[in-house]
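All protein chains but one are shown in place.
Read from first to last, the chains carry the letters A, B, C, D, E and F; within each, the first residue is number 1.
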Amino acid sequence: MESERPLDALNEARGKRVIVELKNKVQLIGNLKAFDIHINTVLEEAEEWENGQMKRKLGKAFIRGDTIILISPA
Amino acid sequence: MESERPLDALNEARGKRVIVELKNKVQLIGNLKAFDIHINTVLEEAEEWENGQMKRKLGKAFIRGDTIILISPA
Amino acid sequence: MESERPLDALNEARGKRVIVELKNKVQLIGNLKAFDIHINTVLEEAEEWENGQMKRKLGKAFIRGDTIILISPA
Amino acid sequence: MESERPLDALNEARGKRVIVELKNKVQLIGNLKAFDIHINTVLEEAEEWENGQMKRKLGKAFIRGDTIILISPA
Amino acid sequence: MESERPLDALNEARGKRVIVELKNKVQLIGNLKAFDIHINTVLEEAEEWENGQMKRKLGKAFIRGDTIILISPA
Amino acid sequence: MESERPLDALNEARGKRVIVELKNKVQLIGNLKAFDIHINTVLEEAEEWENGQMKRKLGKAFIRGDTIILISPA
Partner (left out) sequence: MESERPLDALNEARGKRVIVELKNKVQLIGNLKAFDIHINTVLEEAEEWENGQMKRKLGKAFIRGDTIILISPA
């Protein structure tokens, strides 16, 4: 049996380390804590990466969903 | 008999390999796992391509629908 | 007697060859298979054109409506 | 007695030749056939103009409303 | 007693000459004929201005609300 | 006791001089007359500023909410 809806896939990733790619070419890597139907997303122990380099540690980060391109496992 | 609604076409592609073209000129190629009415889409065994070159393997990828231009068979 | 609503015009074009102009300056030419109120559109035997040159054949293509500028007969 | 709502003004222009200015600096000139509340618009005998030059004849054109800046008499 | 809602201010300007500033740096000057909650707006005796120069006379112009930055008295 | 909702903060600023920062890098300074849930905003005795210089006086200005970045006390 398999998940059929996109948010099911995010739900499976809850608590796991993910890469969130943003429209401004930044990547945020962190533990997926929460998300909603707008794809507003909260990461914990989040790091900001750009061009393959870690720029800074953010701790907990609330990301507005409309800035997100994709979310995949870290 | 034929499908009349756009999402029917996506439904037929479920489980098959597709190309998802994004507004940032990236192509994602993977197995279409799930989608919803916003065209939020989940690919499995996803690869990121740019300018005809495979950039990296993503595994499972959740793509926010508003970043998508088109989806076609790979 | 004439059609009064914009989607009526698209309905008349169903099954015919159309040009779909996208915001990224690409033209998709194909047989109009399906569309919905968001103007999400499915083309069959679709080709991608740019600057007057055919770039590639897509087969069936699902196009997210918000990337479309206009649809006219091919 | 006068029209008070913006769509009334479009309604008066129905069947007349109009200029539709698009966000991509293209002008479409044609006979206003239909429109809806999203300002999705259908022109007949439409021509595409850019920088004061006619680029091509489109015949009937369905224009997605969110690409339109303004509509005025041709 | 004073108006409290933004659309009240537009209502007071009805029939008066206004400047409509657009996101593409064009100014439209005309008599405010109609508007709706999306700020779709109709001007009469409208002129298009750019960089302080009158570019052309439009007559009646329907302006899609999402292209408007602001409306002020001419 | 304190205000908890963002619009409460705007309500407290009603009648006071505010800076409205727009996405096109323009600042509008004026007396906050009215606003709504879309953040459509009306200023009175409004001035347009750019790069620290006052460009022109607008009198009353209706600003479409989606062009606004932030509103703060002048």
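By definition in this document, a residue touches a chain if its C-beta (ideal position, glycine included) is under 8 Å from a C-beta of that chain, and two chains touch if they have at least 3 such contacts.
Quantities reported herein were computed from a predicted structural model and do not represent experimental measurements.
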Against the chain that's been left off, what residues of chain A make contact? List them. 22, 24, 28, 33-36, 40-42, 46, 58-64, 66-67
For chain F, which residues lie in contact with the unshown chain of the complex? 2-10, 13, 23, 39, 65-66, 68-73
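In this text, only the chains that are shown with their structure count from here on.
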Would you kindly tell me how far, in whole Å, the mean C-alpha position of chain E lies from that of chain C? 33
In whole angstrom, how far does the Cα centroid of chain A sit from the Cα centroid of chain D? 42
Residues of chain C whose C-beta touches two or more other chains: 66
